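Left out: one protein chain. Kept in place: all the others.
Now for subunit A:
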């Protein structure tokens, strides 16, 4: 049988291609990934009267919650000059990470119909879900910067001027996108092989939330210098630091090149490890 197949130049199905070929096949589907990713982000807001307006309203309402709570009810500076801007940036950026991981975990199961009807490199799915989150983040970033600037008008808050550093925000988001994609690959594989892990991920994410200084600055809260150092250089905290250093005007969060290097290293590491891990399971996806 094998001889017949080889003699007629047939290709074996259901086996994992070599890494190089796999990368090329994912790259060849980039139009598919882009279309799927943006279509999903679009579909998210379609089931309502206001439709796409929600892509702006949603983050706006979200940040109003934080402005009211931390600006009016519990005015707190927490060792920073503008607590509202600090928290709004933290929450929005953290949500990008959190939603990328959750969406990545469900990327195979949630697209089972597509997986069961068309043959394509499955790595396209975690990439496209991360892309969906990036697309959703776009309008949210605009709202985030606007709220940060507006919060400076409040009497207790320091001003948040618009500086050239804002130009670095897309770079920070780009690095974080790569990092999130790597994490999405990793959890996609774990959950596909062991569905139980999908129940554990929210708890891990909650740990990361408190360990990254989303609502407070780590160095002001954590007493032990070793732990404080470790927490400051863990990836999510690094990306929070990078985005805050570009948007805010906090003396305690200056532009720090070691943080940019750390961010780049984390991004490359996550993508490399995540992609390889996902690729190694390629022939096992869809057997449920």
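Here is the rule we use: a residue touches a chain if its C-beta (ideal position, glycine included) is under 8 Å from a C-beta of that chain, and two chains touch if they have at least 3 such contacts; residues count from 1.
We take it that contacts and distances are computed from a predicted model.
One chain is missing here; what is its name in UniProt, given the choices "Mannosylglucosyl-3-phosphoglycerate phosphatase", "Ubiquinol oxidase subunit 2", "Cell division protein FtsI" or "ABC transporter ATP-binding protein"?
Missing chain, UniProt protein name: "ABC transporter ATP-binding protein".
Which of A:19, A:39 or A:142 sits in contact with the chain that's absent?
A:39
Can you say which of A:116, A:206, A:229 or A:280 touches the chain missing from this structure?
In the complete complex, the chain left out is touched by residue A:116.
On subunit A, what residues meet the omitted chain?
1-2, 4-6, 8-15, 28-29, 31-32, 35-36, 39-40, 42-43, 46-47, 113-120, 195, 283-288
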